[in-house]
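With one protein chain withheld, the remaining protein chains of the complex are depicted in position.
Our next item is chain A:
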Amino acid sequence: MEVVSLPVLHRMAVCGGTHGDEMTGVFLVPELERQRREKGDGIWPIALTTVLSNPRAIKECKRYVEKDLNRCFTSALLSSSITDSTPYEIQRAQELNSLLGPKDTEDAIDIICDLHNTTANMGLTVISYSFSNWVCLHLFKYLKEKVTTVPVRLMLLDIPICDAYSLESVSKYGISLEAGPQPQGVVRADIFNFMKEAVNAVMDWIKIFNSGQVIEGGELESYMVEKSIDYPRDPETQRPSAAVHPQLQDQDFCLLKPGDPMFLTFSGETVKYEGEPRHPIFINEAAYYEKGIAFHLAQKKNITIPSIQAKKD
């Protein structure tokens, strides 16, 4: 296969606190700034901007103040007019788009690495959009080789750029690093340590790429999200009437087959999965109860990526 030539990377951002209660990013971003003060910009291969995305939510240690910031980056919301009643997070999204974008233009920053946590047992999951080209997939390949203390997987969202709703879609090559399980409001040292390792690995990869070396392609395993499943709910109160089944709890990325236990109702019945074999992800994420999601279902897809090489400009 031919080596694909891509432009050298110039600017990147590491963002934390896009959800104000996801603490790894909230603490790792200031730690990067502390390293900059202590050792200077030279420690990084390219210009690095650090961002605490949702300062008001961070202050209150809540996911968001009025609206989930990480759903505010669709092209429509980024160009909507701001009035007095516009939710804080929509305004903030537009500020971040000015700072790091504008999305889908040549001026957009090259890479955004947005740091997230989940209460689900997802290890280190790299999340990207399928429209992103080879840089994101190569980043995942490198992370999978270098981070060995936890499982590293790739979750892909098949959504076109204008509908892409999350912060990293503002950049040319954006990824979210999702680390769990970690409760909201808690910082676990083991998770902080592998997330720090992952961010350092991203920097290392950029250095290697920018040096002009050919970076070998290969086969990757990805999980393409197709749909989500909600909890069974009480028809009167709309509250969940079951919990994720103990045999499914913590089994993110396993294969769920028809007939496998899915939920255990409070009255002791097992609700079984009935559908095509798929891989559940984000099993029992706290923030998804209000979105009507017990877990996502994804299909495993093998992707072949070409070797790439930076072309100097």
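Here is the rule we use: a contact is a pair of C-beta atoms (placed from the backbone, for glycine too) under 8 Å apart; a residue touches a chain by one contact, two chains touch by 3 or more; residues count from 1.
Definition applied: contacts and distances are computed from a predicted model.
Under which of the names "Gamma-secretase subunit PEN-2", "Auxin-responsive protein", "Hemoglobin subunit epsilon-1" or "Aspartoacylase" is the non-displayed chain listed in UniProt?
From the listed options "Gamma-secretase subunit PEN-2", "Auxin-responsive protein", "Hemoglobin subunit epsilon-1" or "Aspartoacylase", the omitted chain resolves to "Aspartoacylase".
Of the listed residues A:C72, A:C113 or A:A287, which contacts the missing chain in the full complex?
Of the listed residues, the one touching the omitted chain is A:A287.
For the full complex, which residue in A:I46, A:V65, A:V187 or A:M203 touches the chain that was left out?
A:V187
Of the residues listed, A:T119, A:S222 or A:Q251, which one is in contact with the missing chain?
Only one of A:T119, A:S222 or A:Q251 touches the chain omitted from view, namely A:T119.
Contact with the hidden chain only, please: which chain A residues?
Touching the chain left out of view, chain A contributes residues 27-28, 30-31, 34-35, 61-62, 119, 181-190, 192-193, 237, 239-240, 243-246, 249, 264, 266, 284, 286-287, 289-290.
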